[in-house]
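What you see is the complex with one protein chain gone and the rest in place.
So that you can tell them apart, the chains are marked A and B in the order they are listed, and the count of residues begins at 1 in each.
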Amino acid sequence: MIRFDYQRPDATAEAVAAGRGEHAAYLAGGTNLVDLMKENVARPLQVVDINRLPLKAIEARENGGLRLGALASNADTAYHEEVQARYPLLASAILAGASPQLRNAATNGGNLNQRTRCYYFYDTDTPCNKRNPGEGCGAIGGVNRIHAILGASDQCIATHPSDMCVALAALEAEVQVSGPDGDRTIPFADYHRLPGDEPWRDNTLRPGELVTAIDLPAEGFASNCTYLKLRDRLSYAFALVSVAVAMKLEDGEIAEARVALGGVAHKPWRVPEAEQLLRGERPGEDAFRAVAEALLKGAVGQGENDFKIGLARRAIVRALAQAAAGTPQSQTDKRIA
Amino acid sequence: MNTATKIGIGSALSRVDGADKVTGRAKYAAEYKVDDLLYGVAVCAKIAKGKILSIDEADARAVPGVVDVISHLNRPKQAWLDRNWKDELSIPGEPFKAFHDETVMFAGQPVALVVADTFEAARFAASLIDIRYEEEPHNIDFAASLDEKFMPSHLKRRNNYHPPKNRGHAQQAYDDAPVKVAADYHLAPEHHNPMEMHASTVEWHGDGKITVYDKVQGSQGPQAYLASAFGLGKKNVRVVNAFVGGGFGSGLRPQWQVQLAVMGAIHLEQSVRVVMTRQQMFTHAHRPECTYSVRLGAEPDGKLSAMMHDATTSTSRFENNMEDIVIWGMMAYDCPNASGEYAIAPRDTYTSADMRAPGAATGMTLFEIAMDEMAYAAGVDPLDFRLRNYSEVDAMNGTPYTSKALREAYQEGAARFGWDKRSAAPRSMKEGRELVGYGMATGMWDAMFSKTAARATLSADGKLEVASASSDIGTGTYTVMVQVAADTLGLSPDRITATLGDSDLPEAPVEGGSWGAASTGAAVQLACQSVAKKLLSAAGKLDGDPFHGVNGIEGLEFADGAMIRRDNPDVRASLTDVMAAAGLDKIEVEETAGPGIGDMISMARKSRNTHSAVFCEVRVDEELNQVRVTRVVNAVAAGRIINPKTARSQILGGVVMGIGMALHEETFADTTLGRWMNHNFAEYHVPAHADIHDIDVIFVDEPDPEVTPLGVKGLGEIGIVGTAAAVANAIYHATGKRVRSLPITIDKLLDAPAD
């Protein structure tokens, strides 16, 4: 862990001023940043502890939505009454991730900004374009069974590790940020990015910008949703493939369906055209298969992770069936509904 | 008389070290408070093979608090000859000597130690060390290494390696067999990953003496090793391992952190602590990767007629690690024609090492998958198939067993599990969206007995201390010692203290191989019997000499803190009264238990093994192939059980690790870079709570006074052996998919064709 200067501002403006430094990092729950600092992957010279900022609240919005403070813990969010009742998809996705003690410490803002679990990114003795641009990607042609099948580039095949973000993508949340140039709102689909030629950029935050809140729209798809996660052990493991489905049924027909995939790309993966295929359809395996095909169009494996394509296809179909039936996946009973 | 309530051998006593462990008072290697302690952080090699050209330490040395950087350039004197680096369980080859010279033999090899007055300063400075290397071609790809596989010459083999003994004409019998199975099996490399990371606190006393608090499975072996490797003199080195946070074999041999810590202390003449990171836990011992080709021939009724075994395991380029892979099936089953081949394949990693049930956990497990395949091929129920080929004797060596209650284990295990509810065909049992599968396998391990000494000290107040330099790596040695002493001298366990894990104590071997309870227990019993003898002679001083005429301690019962005449239970005297009468303030004896001449003859003439029958239920999502292990019954025949509570835990632990072997554990190699990649607990998966459901343990009755003095066979390994095969076989039964490479991860299961 690098030697750094530590600041603990009380106000957001003060924090943003401190966060402008080229080598500054915001520290909230610490569950990812401290880990990365110990691995010598993150080397901030200024650590700005934002835990005293007034960003912990979870409160109703005028438009009927819900605002999740950036510093509210993942656990407090998942178990919040309103979230449980109106956004069970989000609660389920949060509870599918990490462990209770990590969820107690990890914050909502931090969850958005967690870095990939790519082995090479984490091991500073190996090449990684995300860590050290131009060095090459060890995972391409290397150990890559956990890597991306969609949206990867020839420079980076890392995936985003969050479960929570997959649900937020399906719910079409908005991210509120404060920065040196003021406040702005980023639609969730635009928050994370694909690696392209700049794999070191995980998201579209500008230098010094701080996530202050995540806004959930009024519609929570509480009746028909699911978060289905497949992983190498039954708990406390990152997703190989996960699927968030949010659906609206009217008179037995699908009025709206959203499907977001986790574990398969550098960001939660959505394909609006694929979702459109379900509009007006009755729930059924054939329709679900068509969505899966459309969602996975262009999916390409790296060798060890080829299996993710088939696994994702089956998982999408199952998750759509779970959502349509109103039988969301339990995160406790590991039998897949 | 009230001996019925006596707590002794066979009682379910709670762990005597339990209160210390649950309150956090138990001190592990990195937890001893030592004055003026310095913290060392290791820098590990980036390359897999080559030479260090230069080490730039300037930035590291500039960090405030850094005391020194130690490497091959400035290390203290080391013994030059390999034989001075031999440890208790050394294997043929050149033992790893950290900082010996500029040579790099494996990725992650420690190449420098940064020492500072705080851990944090040392950690930061370690990240600033800049090393330039000259790389050489390397290979860590196991498949590629098979081109170089070889069988070491006799002098270069491990001394506990048992070559397969062929019988009959296996090839001919196989060719002629009406029913055949031929398949290749594979086990991924696994890293032990005990929860406590390898750590050493070296206390520098200033008078040429050091105390080493070490995470290691024995104290006296490392004492001799460190004294020899660093020219310290044995009397100047004390090693303490009173509590060990798991081992599973990774602490059988001293690991590199103790070399670094001792070098640091000598170099700086100050106390130094070195703790490996979890990432560094992947730079040393690991279970070898294995490929195992099995060919089985049988008659149409399922009687085996031929078995051919051919296995290779991985080792390093500098030591010849070997395991007994192919012999288990040859010993276990009645089959007139059997042959075995075995070789090792070197690659540019650290030397592979013994990990829980070395050899058997791999060989017996993979072979038991082949046995399952043959049961289906012959159309025989897998349990019936094993009973049909049951061998009353060790079929490879032609020797009888001291005992073998495996038949009973099969029967009791099958009954408890409900094996009779299994429908024969694969994919024939289903509940909801899940396919249900029942699988079973046989397990087998050695019952060993090692020379061990113990001291017993009875004080005038009736308190007893039993002591031995044995270790408790979670196995329950403290508790076994107390129970055996309580049993022998009839004392309440709360009057007894067990002391272990210190090289100053009476001689004991490293803990491993499941010999601990049998050996330490026997030594404690012998020492306590000597105390009893002294008590009997002291009893002559009692008023009226009430024990006059008692012919040896066989004539005495010890219970409730008293000695009692067997021929007249009304005659009794408390041990404290006896000692007071004789004016003794203490009785102290040390005894050594070891195989006597009779035992040696028995060892030559009889085989000594534990056996188990493992039954497993899995549920596999039909489309998504997620596997859940919902029930395991492990029926074990292991002689006498000293403590059913801790014994059960040993088996539970073995089963859990076996489930990990079946489904989770695998270290991934990047063959281009020559390094392990998933070197952390997030990506190297061991079972978590949610993966483990009902595990039922049965100990079948197996009296065996011949195997060891206490009739104990040991339990540390048998729980894992066969478990992964039972899981794999259950997965086949559920899905009709035969995955022959462990672990059976979801990708392999999805790709496997259904029969």
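Criterion: contacts are C-beta pairs under 8 Å (C-beta built on N, C-alpha and C of every residue); 3 or more make two chains touch, one makes a residue touch a chain.
Everything below uses one rule, namely that contacts and distances are computed from a predicted model.
Novice: Tell me the UniProt protein name of the chain this structure doesn't show, selecting from "Putative xanthine dehydrogenase YagT iron-sulfur-binding subunit", "Cation acetate symporter", "4Fe-4S dicluster domain-containing protein" or "GerAB/ArcD/ProY family transporter".
Specialist: The correct option from "Putative xanthine dehydrogenase YagT iron-sulfur-binding subunit", "Cation acetate symporter", "4Fe-4S dicluster domain-containing protein" or "GerAB/ArcD/ProY family transporter" is "Putative xanthine dehydrogenase YagT iron-sulfur-binding subunit", the UniProt name of the unshown chain.
Novice: Of the residues B:Gly8, B:Pro110, B:Gly474 or B:Pro743, I need the one that contacts the missing chain.
Specialist: B:Gly474
Novice: Which is it among B:Gly93, B:Pro110, B:Gly521 or B:Gly653 that touches the chain not included here?
Specialist: From the options B:Gly93, B:Pro110, B:Gly521 or B:Gly653, the contact with the absent chain belongs to B:Gly653.
Novice: Looking at the full complex, which residue from B:Leu73, B:Met603, B:Ile692 or B:Leu750 touches the chain that isn't shown here?
Specialist: B:Ile692
Novice: Write down which of B:Val104, B:Leu187, B:Leu226 or B:Val244 is the residue touching the left-out chain.
Specialist: Once the missing chain is taken into account, the touching residue is B:Val244.
Novice: Can you list where chain B touches the absent chain?
Specialist: Residues 14-15, 17-28, 30-31, 33, 39, 59-60, 62-64, 118-120, 124-125, 127-128, 193-197, 243-248, 275, 277-278, 473-476, 645-646, 648-650, 652-657, 680-682, 686-690, 692-695 of chain B touch the chain that is not shown.
Novice: Which parts of chain A face the unshown chain closely enough to count as touching?
Specialist: 1-6, 8, 19, 21-27, 29-31, 33-36, 38-39, 41-45, 47, 49, 51, 75, 79, 98-102, 104-105, 113, 130-133, 200-201, 207-208, 234-236, 331-333
Convention: only the chains that are shown with their structure count from here on.
Novice: What part of chain A is in contact with chain B in the complex they form?
Specialist: Within the complex, chain A contacts chain B at residues 1-3, 38, 40, 117, 119-120, 122-123, 125-126, 138, 141-143, 145-146, 230, 232-238, 240, 304, 307, 310-311, 314-315, 317-318, 334-337.
Novice: Under the stated contact criterion, what part of chain B meets chain A in this complex?
Specialist: Chain B reaches chain A through residues 44, 46, 63, 107, 120, 123-124, 127, 279, 432-434, 619, 621, 623-626, 628, 663-664, 668-670, 672-673, 675, 677-680, 682-683, 685, 687-691, 745-747, 750-751.
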